[in-house]
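Below is a slice of the complex: some chains, not all, each in place.
Chain IDs A, B and C follow the sequence of writing; residue 1 opens each chain.
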Amino acid sequence: MISNRQQVTDMIRAAKVSKDLRWVQVADAIGQSKEWTTAACLGQMTFTKQQAEIVGELFDLPDEAIAWLQIAPYKGSLPTDVPTDPLIYRLYELVSVYGTTIKELVHEEFGDGIMSAIDFSMDIQREEDAKGDRVNMVMSGKFLPYKTY
Amino acid sequence: MISNRQQVTDMIRAAKVSKDLRWVQVADAIGQSKEWTTAACLGQMTFTKQQAEIVGELFDLPDEAIAWLQIAPYKGSLPTDVPTDPLIYRLYELVSVYGTTIKELVHEEFGDGIMSAIDFSMDIQREEDAKGDRVNMVMSGKFLPYKTY
Amino acid sequence: MISNRQQVTDMIRAAKVSKDLRWVQVADAIGQSKEWTTAACLGQMTFTKQQAEIVGELFDLPDEAIAWLQIAPYKGSLPTDVPTDPLIYRLYELVSVYGTTIKELVHEEFGDGIMSAIDFSMDIQREEDAKGDRVNMVMSGKFLPYKTY
């Protein structure tokens, strides 16, 4: 009996290690970006029927799990409000240190509103650099102005 | 008596509104990016003596405040662990939803380690789009591998 | 020296009591709904220059305060994560009790995505009822589907 998406994510994580798969292979198989595909496998996005079946085959999932992959999940991938993992904490630190800065600059450019986290895409690339390679993350979200009424 | 950087940030915020200055004007005046300059004015970075004096003149700050701008501040710009402001919350939500995804992809590409939040730069631009303009944020941080010993 | 919007909200609250104004009067004066107007006066929305001047006159605000009203504020109007005030707590209780229900029904109708809290409007009316009048709140938010990429 599978009663939540987390159980499916656990199956995928276990299968990924024992089959030694890479996320980019999964992304290629379903024809989406590696960012969206990984988020979806980790329980944050909803697959179409066709995508879910491909994922199910790659990770040897039971039918019940494939059905769960097509249902909008309860999102949020971290166990604590302030993440303890150093890589993820650095992202949280950026929000803490630069949060008010980003707010000021977006408002200066666009007025009051937000950058959407739904109509959103992300691209992570290695940036070669003589002083040590860099992680390059591009985030793009639609600006949504506050509506008056 | 000024006993912490927050008091200087309050002075800058008040002067910015009453003088109707824009952050890009401040950035131009000190010759740094608008992202770094805004973060520094909001109490997250340390100015050089020369930069501090320019900032002090722009915002009519007393000498004591100008001295504080040259001292490494206690960083962290938000009043709560989980930010309440919708624009800043969306960034936090991205960490929550995509945090494990970014972790997986960075590790897949680089091995174990982190993206530095110190040897780091950020660029925020308006991206024109027929379906509604987008906020485009590029983050670039040096990859730091865990050292064995 | 005014260094944040909360100080302006405090001025408005004090003036509203001493002048015995009603929110609907303010809304009429600026030609917006009572819901948006009240939220804006309480520091959650951004006024245009013209609106800010009318509000400034109604509440006898200094020029500096009128300038702050035109700047996108740090939002969030409550002092604690779980509100203590009984009226506001009932709204929080509805999120707690009905949150998963609303999620299920919106996903069943629209697929994965959210109801926007930005492209959003609200209307609060008294609904006469023989067994005791009712509060009727209509909330309308644009559905934003998750984007794949």
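Here is the rule we use: a residue touches a chain if its C-beta (ideal position, glycine included) is under 8 Å from a C-beta of that chain, and two chains touch if they have at least 3 such contacts.
Keep in mind it's a predicted model, so treat the numbers as computed, not measured.
Asker: All chains share one sequence and 3 are in place; how many are there in total?
Answerer: Total copy number for the complex in this file: 10.
The definition used in the following text is that only the chains that are shown with their structure count from here on.
Asker: Nearest whole angstrom, what separates the Cα centre of chain B from the Cα centre of chain C?
Answerer: About 28 Å separates the centre of chain B from that of chain C.
Asker: Counting only Cα atoms for the centres, state how far chain A is from chain C in Å.
Answerer: Using C-alpha averages as centres, the distance is 31 Å.
Asker: Hey, how far is the Cα centre of chain A from the one of chain B, in Å?
Answerer: 24
Asker: Please list all residues of chain B that touch 2 or more other chains.
Answerer: Expected reply: 82-83, 85-86.
Asker: Please output the residues of chain A touching chain C within their complex, sorted ascending.
Answerer: 32-33, 35-36, 45-46, 71-72, 74, 100, 103, 107, 111-114, 116, 118-121, 144-149
Asker: Going by the contact rule at the top, pick out the chain A residues touching chain B in the complex.
Answerer: Answer in residue numbers: 22-24, 34-35, 38-39, 42, 44, 75-78, 81-83, 85-88, 90-110, 113-117, 120, 122, 124, 126-127, 129, 131-144.
Asker: What does chain B use to touch chain C in their complex?
Answerer: For this pair, the touching residues of chain B are 10-11, 13-14, 17-18, 20, 82-86.
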